[in-house]
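A single protein chain has been omitted from the complex, and every remaining protein chain is retained in its original position.
Letters A, B and C mark the chains in the order given here, with residues in each chain numbered from 1 onward.
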Amino acid sequence: MTVQVLFFASLREAANTRELHLSLDSPVSARALANQLENEHVGLELRGALCAINEHYVHPDTLLSEGDTVAFFPPVSGG
Amino acid sequence: MTVQVLFFASLREAANTRELHLSLDSPVSARALANQLENEHVGLELRGALCAINEHYVHPDTLLSEGDTVAFFPPVSGG
Amino acid sequence: MPEPKNIFVVSSEVLDITGYMTEVTDPAYGAVASFVGTVRSPNLGEDVLYIDYEGYEAMIKTQMQVMADELRARLELGHLVLAHRLGRLAPGEASIAIVASSKHRKDALLACQTGIDRAKDLLPVWKYEVNPKSKTWVKGNSSASTPL
Partner (left out) sequence: MPEPKNIFVVSSEVLDITGYMTEVTDPAYGAVASFVGTVRSPNLGEDVLYIDYEGYEAMIKTQMQVMADELRARLELGHLVLAHRLGRLAPGEASIAIVASSKHRKDALLACQTGIDRAKDLLPVWKYEVNPKSKTWVKGNSSASTPL
């Protein structure tokens, strides 16, 4: 299955990209995907990050589905 | 002593004036002045009215001083 | 840190809400809150044609100072505008505005909330409401002091 991954703010800088398109072999959780991304991107540290799937906050154990947009970002500081 | 008396809203209409200048023989309270005004102005009913002396709310038993401006008005409905 | 300022407006002109917000905005204060009361129509089921606001102008300003002192005693505020319009107002027009800045968002908002409650207690203003069926002085609030 394919998913789109987005990074923001300091995680965008650490990943050195804003957006990835990935093919995954089997259903994985946001947390498992995060672990895979940390292994593939030296310096990317996702511990403490928030995850959203399709623009909604999710628990890291949520499983991804085909076509999902998964975003990883630091705790928010808007306003 | 002399005092200025002001009426507002429905009391202005009932008194048929916005302003009076009165000479009083002796120190009187706002309440005593109100009674005197009701006797002098047919149809003026001050029961339930608020009193202010020199732009500050006062208890009706407050004594007037030379030169005071005494206002009588209905409960306020601003905003 | 700029000196916190009070601005009191009593006027029969249209209230300049945008101007008040500009007046209170200051880089030293990160929060600006406002409350604006407008003439409501329908009211109690009847369309309102207009409301005539009568006020005791000198005392309104004196009581605005009382309000500002009360608010500043309780809240850490930057600049504060208290404004009341008088005269004839059509539905939807602004009759009262409270605008405050603060370093703290809660304080700016509380100034508006406490401020509008106190304005309704303290400001000597009376509404004469005119609709197609009746013309009446709006029943008021006497909590500012003991009535006669």
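Basically, a residue touches a chain if its C-beta (ideal position, glycine included) is under 8 Å from a C-beta of that chain, and two chains touch if they have at least 3 such contacts.
Given the structure is predicted, the values throughout are model-derived calculations rather than measurements.
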- Query: Which displayed chains make contact with the chain that has been left out?
  - Reply: A, C
- In the full complex, chain C touches the hidden chain through residues 17-18, 21, 25-42, 48, 91-92, 94, 103, 105-106, 108-109, 112-113, 116
- Task: Can you list, in ascending order, the chain A residues touching the missing chain?
- Result: 6, 8-10, 12, 30-31, 34, 46-52, 55-60, 71-79
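Heads up, the rule we're going with is that only the chains that are shown with their structure count from here on.
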- Message: I'd like to verify one number: the distance from the centre of chain A to the centre of chain B, where each centre is the average of its C-alpha atoms, in whole angstrom.
- Response: 73
- Item | Between chain C and chain A, distance of the C-alpha-averaged centres to the nearest whole Å | 49
- Note on the structure: For the pair chain B and chain C, the C-alpha centroid-to-centroid distance in angstrom is 25
- Quick one: which residues in chain A touch 2 or more of the other chains? none
- chain C residues touching 2+ other chains are none
